[in-house]
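A protein chain is absent from this complex, but the other protein chains hold their places.
And now, subunit A:
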Amino acid sequence: MSVDINKIAKQFMEALPHARALGMRLRHMGEGMAEIEMDYDERFVGDPETGVIHGGAVSALMDTCCGAAAMSHPSSPGGTATIDLRIDYMRPATPGQKIRAHAECYHITRSVAFVRARAMDDDDARPVATATGTFTVEGK
């Protein structure tokens, strides 16, 4: 498959105004996996005292990344919507560092895609947050 990943990535992100507003960049998408990163931005801070990014911005990143993973699964006809998403916040993301989410669609039926994800800052070994979610499986 020699589809230009940069072109797909660009189109995917540009189609999502909220993802664009948060400056998300798609690094990888295919075979039920996706990786998206988001730069640190002072406008996204949730705790003014510590400068830590708001959980809601991390949720948006996780949701986008999980949706991308579900859509990219070989058995998915293309469209998806979130049914439910749970996020566990393990530690505050280090202020100033970008956040990278990696999602995997580990099971898919005709109607439901099951996805899990991890979010990391520069410290790869200790995730900032993990997520598990279910997504609808829809035609484009």
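Definition applied: a contact is a pair of C-beta atoms (placed from the backbone, for glycine too) under 8 Å apart; a residue touches a chain by one contact, two chains touch by 3 or more; residues count from 1.
Basically, contacts and distances are computed from a predicted model.
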Chain left out of the displayed complex - its UniProt protein name, from "Acyl-coenzyme A thioesterase PaaI, contains HGG motif", "Protein-methionine-sulfoxide reductase heme-binding subunit MsrQ", "LssY-like C-terminal domain-containing protein" or "Ferrous iron transport protein B": "Acyl-coenzyme A thioesterase PaaI, contains HGG motif"
Chain not shown: contacting residue from A:Met33, A:Ala60, A:Ile108 or A:Val137: A:Ala60
Absent chain, residues of subunit A that touch it: 15-22, 42-49, 53-57, 59-64, 67, 81-89, 92
